[in-house]
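With one protein chain held back, the other chains of the complex are shown just where they sit.
== subunit A ==
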């Protein structure tokens, strides 16, 4: 190597380092745009709604007087709808994902299904609302109920759960399967004892992404006929006599947090804007709490996996 080359090599190194710094700064700024926007919105909601967040706010029904209005029917409605959503979308989505990944033969038919599932994830939510209005509300006769809403949102997040399940299964090393098959395990045994436990953290991530989307949805819920003023709670799922559970609550009318919020933002009285901000703050907290629970479960499941 000739000595006069060294300065030019140094120059190249300097230039590359500058480029690296440039990208690091650009990436950091890009991150800040997202994070700061969220923090600013969240802080503003917290700031303007703070006074309204009292125990009464959670235990009061909506009212025409802003000071007495609360979110009881809204948060209970959201919680019950989410329960139906989770109970319907998770088993269906996980089962479909496992089937597609572990059982289904690779042919044109499954290819078409695959493409469709991926595309379904991008369909606007209002389309699901219209579909559900025809199918669940009228054809099946579920009415404008928690059941209809939960199933609608379940349908909405089904593609997300399926895709997440498949991604999670694909990340399991092939040799684990081969070792199990080598020992004579059946496909079901491999699925039950290895595939499902190992892919659980990934599946959970998908489920939470889906649920976080579902809890904020308004359009499909309004389409199937959610109420705006409702000052009673659904029947309790726990009955006083045998068999101690009842499913009357599934048929109940309901409202959810985003609808309550939207109704308050469109009120003429200034004081309702405070209520809307407070409800928005609680809705974000509900989403964050859902995320926290899933992260906690994921952490514990991961700890137990030993390859």
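What we mean here is this: a residue touches a chain if its C-beta (ideal position, glycine included) is under 8 Å from a C-beta of that chain, and two chains touch if they have at least 3 such contacts; residues count from 1.
Note that contacts and distances are computed from a predicted model.
Engineer: What is the missing chain called in its UniProt entry, if the choices are "Sarcosine oxidase subunit delta", "Rod shape-determining protein MreD", "Phosphate-binding protein" or "Electron transfer flavoprotein alpha subunit apoprotein"?
Structural biologist: Going by UniProt, the chain not displayed is called "Phosphate-binding protein".
Engineer: For the chain not shown, which residue from A:48, A:189, A:246 or A:287 touches it across the whole complex?
Structural biologist: A:246
Engineer: Among A:43, A:79 or A:95, exactly one should touch the missing chain; which is it?
Structural biologist: Of these options, the touching residue for the absent chain is A:79.
Engineer: Any idea which of A:37, A:54, A:186 or A:228 touches the chain not displayed?
Structural biologist: Residue touching the absent chain, from the options given: A:228.
Engineer: On subunit A, where is the contact patch with the chain that was removed from view?
Structural biologist: 61-64, 76, 79-80, 82-83, 86-87, 90, 200, 203-204, 207, 225-240, 246, 248-249, 253, 263, 265-270, 273, 290, 293-294, 297
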